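All protein chains of the complex are present and in place, except for one that has been dropped.
A, B and C label the chains in the order they appear, each numbered from 1.
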Amino acid sequence: MLSDIEISRAAKLKPITEIAEQLGIKAEDVIPYGRTKAKVPLNYLNEENIKKCNLILVTAITPNKAGVGKTVTSVATSLGLNYIGKKAAVALREPSLGPCFGMKGGAAGGGYSQVLPMEDINLHFTGDMHAITCANNMIAALLDNYQYNNRNTDKALDRIVWRRVLDVNDRSLRYMVSGLGGSANGIPQEMGFDITPASEIMALFCLSASVEDLQARIERIVLGYRGKEPFTVKDLGVAESIVVLLREAILPNLVQTTENTPAFIHGGPFANIAHGCNSILATKMAMSCNDYVVTESGFGSDLGAEKFLDIKCRISGLRPKATIIVVTTAALKLHGGVHADDIKKPNLDAMKAGLPNLQRHIENMKNFGQSVIVSFNKFHFDTEEEVSHLEQWCGSHGVAFAINNGFAEGGKGAAALAEKVVEVVEKKPSIDINFTYEDDDSLRTKIEKIAT
Amino acid sequence: MLSDIEISRAAKLKPITEIAEQLGIKAEDVIPYGRTKAKVPLNYLNEENIKKCNLILVTAITPNKAGVGKTVTSVATSLGLNYIGKKAAVALREPSLGPCFGMKGGAAGGGYSQVLPMEDINLHFTGDMHAITCANNMIAALLDNYQYNNRNTDKALDRIVWRRVLDVNDRSLRYMVSGLGGSANGIPQEMGFDITPASEIMALFCLSASVEDLQARIERIVLGYRGKEPFTVKDLGVAESIVVLLREAILPNLVQTTENTPAFIHGGPFANIAHGCNSILATKMAMSCNDYVVTESGFGSDLGAEKFLDIKCRISGLRPKATIIVVTTAALKLHGGVHADDIKKPNLDAMKAGLPNLQRHIENMKNFGQSVIVSFNKFHFDTEEEVSHLEQWCGSHGVAFAINNGFAEGGKGAAALAEKVVEVVEKKPSIDINFTYEDDDSLRTKIEKIAT
Amino acid sequence: MLSDIEISRAAKLKPITEIAEQLGIKAEDVIPYGRTKAKVPLNYLNEENIKKCNLILVTAITPNKAGVGKTVTSVATSLGLNYIGKKAAVALREPSLGPCFGMKGGAAGGGYSQVLPMEDINLHFTGDMHAITCANNMIAALLDNYQYNNRNTDKALDRIVWRRVLDVNDRSLRYMVSGLGGSANGIPQEMGFDITPASEIMALFCLSASVEDLQARIERIVLGYRGKEPFTVKDLGVAESIVVLLREAILPNLVQTTENTPAFIHGGPFANIAHGCNSILATKMAMSCNDYVVTESGFGSDLGAEKFLDIKCRISGLRPKATIIVVTTAALKLHGGVHADDIKKPNLDAMKAGLPNLQRHIENMKNFGQSVIVSFNKFHFDTEEEVSHLEQWCGSHGVAFAINNGFAEGGKGAAALAEKVVEVVEKKPSIDINFTYEDDDSLRTKIEKIAT
Partner (left out) sequence: MLSDIEISRAAKLKPITEIAEQLGIKAEDVIPYGRTKAKVPLNYLNEENIKKCNLILVTAITPNKAGVGKTVTSVATSLGLNYIGKKAAVALREPSLGPCFGMKGGAAGGGYSQVLPMEDINLHFTGDMHAITCANNMIAALLDNYQYNNRNTDKALDRIVWRRVLDVNDRSLRYMVSGLGGSANGIPQEMGFDITPASEIMALFCLSASVEDLQARIERIVLGYRGKEPFTVKDLGVAESIVVLLREAILPNLVQTTENTPAFIHGGPFANIAHGCNSILATKMAMSCNDYVVTESGFGSDLGAEKFLDIKCRISGLRPKATIIVVTTAALKLHGGVHADDIKKPNLDAMKAGLPNLQRHIENMKNFGQSVIVSFNKFHFDTEEEVSHLEQWCGSHGVAFAINNGFAEGGKGAAALAEKVVEVVEKKPSIDINFTYEDDDSLRTKIEKIAT
């Protein structure tokens, strides 16, 4: 089989305006970035369509070194849905250049279930990461300036909590001292850089419902403290200027898959430090012009899907009709205690030993009220015995099961999965979400409820 | 008269593909960034046309607080040339977001001699600054990683001279200590950030003749020393990856003026720290598809034009046919000893007292072998007496003189200046350049020759 | 009653040579520091006498804001013993200048139970702290030099654990970056200063049995690591020079009390970070020329006395014949839950509520095999009811009890306590120590045994 990069380069991409027009977005309305990437203006958001559209969430068992192929499954599901005649799109996070640099592909699906142009998406893409980096650091510079001009007055902050960001993996920037070399270089202080996906700007960018909402969220950012009194971007008086830096970045990005179906890739907060899913605006834009939208959350169901449901869905009003949990025999065997070197060897007992992990994730999602489909990402080393056991196990636990072969075959290979998705959505969809905590719970209560 | 921003917003921009097609660049070949910005592929470079095209350099007397309007004059000259029927474009630097942020306009001309879309150009534009920032800092991160992995071996550098950059004005980042917080955060070291236009990447980006040349120049960057032995990007082995980060940025940007004539805006090194003019590739691209190209150098003739001629022209083989020196009565009066508050008051004597400065810049340019045109940027407070004295003075010093009213009237107001340019180019153009120093002079000799 | 400082200044001090001669130390053998302080040469150590001498340990209930007067009790006990005709001395820690600075007295006893000259003892004394500071920092400088000369070779340490010290309270020196300003100023590194009593030099200085032992202990100090391999002062090759810096400091200091009886004050490690008692050499020197020696350990019995017994006694072979636990009604009431403002008010119930604390400390000492005497430090606000309850309580718990009025009356006031001490020592002395842990227990086991 061809490598990801070979498949990527062999793919014949359509002009992005053509993809847009299939979605009912006029060519002259999109903002092109080259010929195969574009931003879509927010006036194409359509609340009627959003309500009607079927949102499918993709999550997974606890991730381990084996990997499970969550992004591949998300892309494949959208391809499968198109393959069986549904109007479907995928909505994904945009990758950070930092960890991607030097690797070929990885954050854009794989095999015949990729989003393209892969290299652009993995590097500068449409500049969103740069704009967020720039906005974050401009606030820092303006805050430093504020401190400098107000030093040794009671206007000065006693403590600064705002950090800078760069979209690069650079351990030496985590903890630094700046402002050295005399007072012309500012005030000595401890500071540091995070990677851009960990910026608070990134998190609120992804949770904004509109440009106005973005500005309101930026205004509420706490930059530091005077005594115990917080000091916000609003207090600094620069929110409007910062929003100017983000006015194009906030528009959802449209690209296409290996089978020329639409893909919305927008916003990329890390799941460990933020909520870890793509922007609300991009998900809604995808739903505005499709009947099915497949989207992905970070890590396993306990972390990423929890945040997707408790945070993104709560804020946006979105309600997935079904949740796909991705598994592989390799990942189950690893949970089952097999050494990482042996996970490609047939071992039914080890797989069985790993099933409690899957069971727990199924229960998690059921507790949220989700209809669950277990999607099995098939590899060449899986035995029929293993697969059929897994299928029976799912049957006996009352959850749908489907084999996904989208990596090797694209939409055709994901047709069975797509059929299962449609079946669940039509016959017993998830209706609402049982949130883990209430919006007005205390911070401590929220944490306890999530942890237990 | 309307403000710059009002004129900018009132302007009716054509699709950038239309501008490209006027230049013989096919719509499907340009890489659009939105509807009014585009990058032009390098295969449109045409050495035949470059040789035939008339390059006009714009410089100025010693800049002071009064300003003289060098960018306005550059844009206006191209408008004037088009107005009198010539096929002309302007080639300018792209501004840095850092100093521009918070100001409305300024680095994109002014009045009816602007390049548009002004706000985009002043902010993220086509992402070139971000790509250069990213390339610069990726080298720094990879170098830090190299140092970390080779610490306490003889492979480690003793001294690092490579700095990071951010496109922001931030004094507190000039001098820092990084790598604090224990060895998981790298090795403590002194470092700092410059503004992106001061990056060595920016300088060599603007001097590159091709992508291959860009890579070769990146490979030669000295990052630090082991003993006295320099250690380059080539030694680090990452040049190819870094070029990938710059492969779109290196393509010249095409935009348009307030009168829909083409403008190439690409590369923006500072003139104080680097050579201070736009990229060779953009100038050559403009010359590949125009009969006249007007371009600008930084500060006064002694600094910016010297670097343009001695560095950019030497490397690229470009030879301007004429040099415009921009003056205003206000700037002359300020040189003549008048207080800054009084420069808008008529004062013939003060203006006369400032003329030695102009004279020196004329001589500078003549020493280089340049045919000189003095362009007088007219303001409402100038008296007829002052203007006519200046004109006579130029006549008596054997240099051409023209009034430029492009700010208030666009191309029409610059027609007289354009006529004068054509006259000089056709009748007594500059032929070659008397370089200040030889390429193989020692560093010390070069500095002495420039200084004397 | 006079203040501490008034009593101190009114005291008539004898020449220190006279005090020495009373102890059998020839005047020409002592090394005077002024007229009332001296160092005693080590040849006066006498193992025969040490074995015969009765060592009395002073500890206390858990210290709280009320204070209990442990140093006052130690001095008073020695005064009382002399008062009733015994040949007795006290052996104490020397105070750190850091926390003492700006306070009048405090670390040298109080009232009529002080060691003198108080101000000298609290400031530079005989220079021991300075010598230790100097030795500590000289090692640091030589190590820095080693690192500088071996930078970027495999001789360089990967990690340095040796810190500098100053005998000053200075929070801003705890965590620093040094070596800035270019390579002429060394290698940037994270470092910091502790207060001198926290220096490892101080700890091993106090545990040394001789100058040779001091050198051997200094050689074993771990300065840092190459990989996982420790690098010691011996590896640095400077131990002999460092010992030269300490050759006078290591000699025990002799001063006198308010009643001109001998006091040995030498070594001052903090009890929280080190073992918290005076030097073995000073205790042994005091025991070489007295029949009774009273010495003090830090904090409460669980911390300071534990370390005295498990560390100092184990290493030195010393075995106290009895342990005095100091209490006050105020401290008991505070343990009993009374607010700090009310501890001077009669409150029998609160005092009773605090007795479990005393009980626990008695048990601690009994577990070590110690014969215990509870010494009650009397204050004017104590009621007879409270005191007699305490006495009965001690009786019913089978421990000796005595009232100590040494603060107000000196040796006469401590006579009853001294009598009780003699009674215990003669009738049912402690014999040996039940150590909490074995010398060859693992670090983890030692910690567990101490904690439980």
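Here is the rule we go by: a residue touches a chain if its C-beta (ideal position, glycine included) is under 8 Å from a C-beta of that chain, and two chains touch if they have at least 3 such contacts.
Computed from a predicted structure; not experimentally measured.
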Report summary line: The chain left out of view makes contact with A, C
**Report entry** Residue touching the undisplayed chain, where the options are A:N145, A:Q189 or A:S241
**Finding:** A:Q189
Report task. May I ask which residue of C:I50, C:L180, C:V293 or C:V422 touches the chain that does not appear here? Result -> C:L180
Requested in this report: Would you indicate which residue among A:E47, A:D158 or A:E363 is in contact with the undisplayed chain?
Outcome: A:D158
Query raised in the report: For chain C, which residues lie in contact with the unshown chain of the complex?
Result: 28, 31-35, 97, 101-102, 119, 123-124, 127, 130-131, 133-134, 137-138, 140-141, 144, 148, 166-181, 184-187, 189, 241, 244-245, 248
Requested in this report: Pick out the residues on chain A that sit against the missing chain.
Outcome: 151-154, 156, 158-159, 177, 180-183, 188-190, 226
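The rule is simple: only the chains that are shown with their structure count from here on.
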Query raised in the report: With chains as vertices joined when they touch, what's the shape: line, ring, star, complete or other?
Result: line
Query raised in the report: Relative to the centroid of every protein C-alpha atom displayed, which chain's own C-alpha centroid is closest?
Result: A
Query raised in the report: How big is the gap, in whole Å, between where the Cα atoms of chain B centre and where those of chain C centre?
Result: 73
Query - chain A and chain C, separation of their C-alpha mean positions in angstrom - result: 61
Requested in this report: Could you check chain B for residues that touch two or more other chains and list them?
Outcome: 177, 180-181, 189
